[in-house]
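Shown here: the complex without one of its protein chains, the others still in place.
Right, chain A next:
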Amino acid sequence: MNVTFNKRDPVYVQVIRHFKEQIATGTFEPGQEIPSRRELANRLKINPNTAQRAYKEMEEAGLIYTERNLPSKITKDEKILQSVRKELIMEAVDNFVHSVRSINVPVEEVLTLVKEKYESGREGDEA
């Protein structure tokens, strides 16, 4: 687990974001155990109170759950997992649209380019 934090966004928000990315990409699987708060603080080199805050927020949002005194786990709730994925995709699309729109490219041209790039990128991945 290696995360570079920026200095101007709350660290707990950046931690949650990191978890969402790991969930969306499948690095964190549904039901998978996650590190304790102290371990997380230690690994990410962040304040233990901040790690605590991130876990509290994720617990409330249903991203993670804790049964009795066992380690917390990633949610198995399909609806929440889907919404995390959707949220990250929408965010990426929004950012993309925002930067493309400012260059004034017709949407058809953009879509063709996106498709080309996406396909060639995939081949590249496989090679």
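Keep this in mind: a contact is a pair of C-beta atoms (placed from the backbone, for glycine too) under 8 Å apart; a residue touches a chain by one contact, two chains touch by 3 or more; residues count from 1.
Everything that follows uses one rule, which is that contacts and distances are computed from a predicted model.
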Omitted chain (choose from "Biotin carboxyl carrier protein of acetyl-CoA carboxylase", "ABC transporter ATP-binding protein", "Glycerol acyltransferase" or "Spermidine/putrescine transport system permease protein") - UniProt protein name: "ABC transporter ATP-binding protein"
Selected residue (touches chain absent from view) among A:27, A:47 or A:82: A:47
Where the missing chain touches chain A, by residue: 5, 7-13, 38, 41-42, 45-50, 53
